[in-house]
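Notes follow once the structure below has been shown.
Excluded from the complex is one protein chain; the other protein chains are retained at their positions.
As written, the chain order gives the labels A, B and C, with residue 1 at the start of each chain.
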Amino acid sequence: MDFKERIYLWEIVKGLWITLRHLVYNLFHQRSMPTLHYPEEQRPMPARYRGRHRLTQRDDGSLKCTACMLCATACPAKCIYIEAQEGLPEGTEKRPQVYNIDMLKCVYCSLCVEACPCDAIRMDTGLMPPPADSREKFIYRIEELTKYPAIKHPNPPFLHRCGKL
Amino acid sequence: MIVSCLPEIGYLHRAFEKSSEKGSYTEVIPYTDRLNYCSAMMNNVGYCMAVEKFFDLTIPERGIYVRMIVSEMSRIMDHLVCIGTNAVDLGALTNFWYFFQAREELYDLIESLCGARLTTTYTRIGGVMADLPEGWAGRLEALLAKLYKVLEDVDGLLTKNRIFIDRTRGVGGISAEDAIGYGFTGPCLRACGVAHDLRKANPYMFYDRFQFDVPTGERGDVYDRYLVRMAEMRQSLRLLEQLLATLPGGPVNADNPLVVLPPKEKVYGSIEGLISQFELIIKGVQPPAGEVYVATEAANGELGFYIVSDGTGRPYRVRVRPPCFPLMSSMPHLVKGQMLADMVATLGSINIIAGELDR
Amino acid sequence: MTIEIPYIAAVLKAIAFPVMALNMIPVLVWIERRGSAFIQNRIGPNRANIGSFTFLGLLHPFADAMKFMFKEPFRPENAHPVFYFLAPALVVIPSLMALAVIPIADHVWVQGHEISMSVTELEYGIAYVFAVASIGVLGIAIAGWASNNKYSLLGGIRSTAQMISYELSLGLSVLGVLLIFGTLDLNELARGQGALLWGVLPKWGVFLQPVGFLLFVVACFAEANRLPFDLPEGDSELVAGYHTEYGGFKFSMFFMGEYVSMVTLASLIATLFFGGWQVPWMTTTALDAHLGELGRTLSQIAAFAVKIGFFLWLFIWVRWTLPRFRYDQLMRLGWKVVLPLALVNILVTALVLLLANGF
Partner (left out) sequence: MPKLTVDGRPVEVEAGQTVMNAAEKLGIEIPRFCYHSKLPVAGNCRMCLVEVEKMPKLTTSCTTPATEGMVVLTKSPKVKEGQKAVLEYLLINHPLDCPVCDKAGECDLQDQYFAFSSTPSRMIDQKVHKPKRIELGPTIKLDQERCVLCTRCVRFLEVYAHDHSLGTVNRGDRAILTVFPGRPLDNIYSLNTVDLCPVGALTSKDFRFKKRVWFLKNADSVCTFCSNQCSTVVQHDEGTIYRILPRENEKVNGPWMCDTGRLEYRFINAEERVKCPMVRRDEGQERTTWREAMEAVGAAFKAAGSRAAGLASPRMTNESLFAFAKLFVETLGSKLAGFVKADAGLVEGAPADDFLIKADKNPNTRGAEEIFAAWGVEVDGARSVLEAAEGGKLAALLVMDQALLERVPNRERWLKALAKVKFVAVASLAENELTRLAHVVLPLASWAEEEGTYTRFDGLVQRSWRAVPPRGEAKDALGLLSQVAVAAGKQALPLVAEAVFKALVAKVRCFGSLTYAAIGKQGAKAGSGAATHKVEIVNLAKDKGAGGAEARTW
């Protein structure tokens, strides 16, 4: 410690100067502060944001999902529960009868999206799951999973694997 | 005055190692996020490097560059948290906010890279989840200058401030011999004057291609740890600058269909891709039977993954060598004979992350 | 029956001054919160509103006050049934009492009566302030003890020791000023600083006694339990120290006590070292001549307000800049640095005065 450090004051004044600088700058640049006024202002979610799941649909509104269970297999939290049923005569051979995601178990790793061979599940809603007051309400069924559109629709399947998104 | 101290660990024990045996090799990656959650990316990288060692995989240059970039970013983020919270414990709140703002901006970048801030799950066995998005490197480059400024601010507020020096100098010190004896690694060891850094001592990825110094301290006390971490952040920034300047093009994932999932367009469009997808998801990657140990220089020190494979798609055993554990075990030694308030400073300076400590 | 003017004035002042002081608290809290926010690149509280008006967040302190008032007044099971409730009052009342002798302007004449602009004017004013202010420590010590909590007790003990140590320095560091002006009456002190020094500078204590000023300010910080001397609270070590067990209105009384004593101490600094209500370079007579008595009084009050405003801001500003001392360091500073310096300061001052005024 040299003398300047030893007498406390010099460094304290320097420190005060730094904080004052921030104060004055922020006083006059309030808009550039990083804080968001949250409910009114919302951060734009990046295109890759892993949000709430979404089951994609074909143009006729039927689910793309074929209940192949790869997502349930890849899921490290084992939060996906699927029951298959015979498909409609005009559609694919198999379709899900039950497709539940337990959002309380989900860890948002997106391995299900990566596993899906049909582009049937995506996490591109840009939404977080809203709070609920019972465990049952956190089990999202097909209705909840098809409720929200993508933030960027159509979102080409996993283009970001090659860096284009 | 602290007469004796007994660290009680295990309150965040989540059976990481046992749970890892339950799923496929890929399913462990999200678990690794939860080890040192301040620098999840580095855990991802370390784990994937360990599994890749089974296969002798060659990751394309760009993939390794990307991994190095995220690792160095994570190192900075981790040190920002460590110093920021340490300062809060000493009553200086403002530094924390300056650092956390910088960290937030780094997180924003991480988020646009992999879609999550804390629980990244970014790397994959054989590469990474996704290449850098467009314009990402430029955003990072712009952020680097800002980070230098933040470091300067905190430097100005703390480094020469006598109150800070009084609180940290000679506090929680340990000699180099004792530190090695306890198994210290990382900044805490370097603060004792031992210039041991796995990136230099046992270069992995491309650390031997770039210039950076290994900052060391002298006395191994809280103040030296602070200085070493500050210097390391500057070195990481230096590394990031070099990495960004020489970032090559090309693919990021290894070209091995037995390990890496096929590109999505192949999965949707060809039976071959579809079959590979199914095989890799159902059975997982299946490393040959054997065992590997891969250690990386994580933010806190040597983060090692020891994996035993029995040739199936599930790890037979995963063992983590967490940097925190030896640090925590030295707590009684570090704080003995010191004052109660020093405990807070010391604990903060060795950067105990319970997720990693208890696993 | 006619009540004489001085009595009416005394009653009015006795009501108005504490009300003014208490009303400063929300403003101070607001400045503290918003100021710290801006220092830390945040926005700070700005949500409480009436209709759609938020008044820049000014309503938050009021909302807080309301909340405090409606909280359940509980007592921890093993806390002392009497002292636990008595302690907050013991903190807040003396700090309000100490304000009684602070003059905010020169005397005014109302219908031929000379009225002082303080609640009361005492010849030994400064001694009264110290005497009363030191009762506050009793409140804190009792609060720590009566809570029956080890952290609170430690906080209380720390506080006692700290206050005793620094009260000595506090008293000694002003002796120089008192020697120079030869009075203990605060109004007289302020009046004495109206002259000019070498025809240029106002004859303020700070110019005559720079060392005394610094020591006094340091001692003030310690007296007010503000960072870097907030050891009785020390949130990282003592989980808020003496008021750990307090909530609701009782907690807010500690809070008020702290802020009122900040006001007292800031007023003291202003009065002792910055000429009190003196407008620089303008004496009371000069102002009377130009602005009339009302204008003069108002401008003096304004000058005083500006001065204590600055010092209150200094309290806040320092808090968000510096780390906290350790207990032993605080004691060392108090006994080994501040106290000897104050003694030397008195000696030198006395010698100089002796030499200047002749034996």
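As a working rule, a residue touches a chain if its C-beta (ideal position, glycine included) is under 8 Å from a C-beta of that chain, and two chains touch if they have at least 3 such contacts.
This structure is a prediction, so every number in the text was calculated from the model and none was measured.
J.: What are the shown chains that the left-out chain touches?
T.: Result: the unshown chain touches A, B.
J.: Who touches the missing chain here, A:T66, A:S110 or A:T125?
T.: Residue touching the chain left out of view: A:T66.
J.: Touching the hidden chain in the complete assembly: which of A:I7, A:A84 or A:I139 does that?
T.: Missing-chain contact among the listed residues: A:A84.
J.: Pick from A:M103, A:C118 or A:L145: which residue touches the chain that isn't shown?
T.: Answer from the full complex: A:C118 touches the omitted chain.
J.: At which residues does chain A meet the chain that is not included here?
T.: Chain A touches the missing chain through residues 66-70, 73, 84-87, 92-94, 117-118.
J.: What does the interface between chain B and the hidden chain look like in terms of residue numbers?
T.: Residues in contact with the chain left out: 257-258, 262, 266, 269-279, 282-283.
FYI, only the chains that are shown with their structure count from here on.
J.: Which chain is the middle one, judged by CA centres?
T.: Per-chain C-alpha centroids compared to the overall one single out B.
J.: Between chain A and chain C, tell me the centre distance in angstrom, where each centre is the average of that chain's C-alpha atoms.
T.: 51
J.: Using the touch definition from the top, which residues of chain A touch two or more other chains?
T.: Correct list: 12, 15, 18-19, 22, 34.
J.: At least two other chains touched by the same residue of chain B: list those residues.
T.: 94, 101, 157, 161, 163
J.: Using the touch rule from the top, collect the residues of chain B that touch chain C in their complex.
T.: 87-94, 97-98, 101, 157-158, 161, 163-164, 166-167, 339-344
J.: For the complex, give me every residue of chain A touching chain B.
T.: Answer in residue numbers: 1, 4-8, 11-12, 14-15, 18-19, 22, 34, 46-50, 70, 73-77, 107-111, 114-115, 117-119, 123, 157-158, 160-165.
J.: Which chain A residues qualify as touching chain C in the complex?
T.: Contacts found on chain A: 9, 12, 15-16, 18-20, 22-23, 26-27, 30, 33-35, 37.
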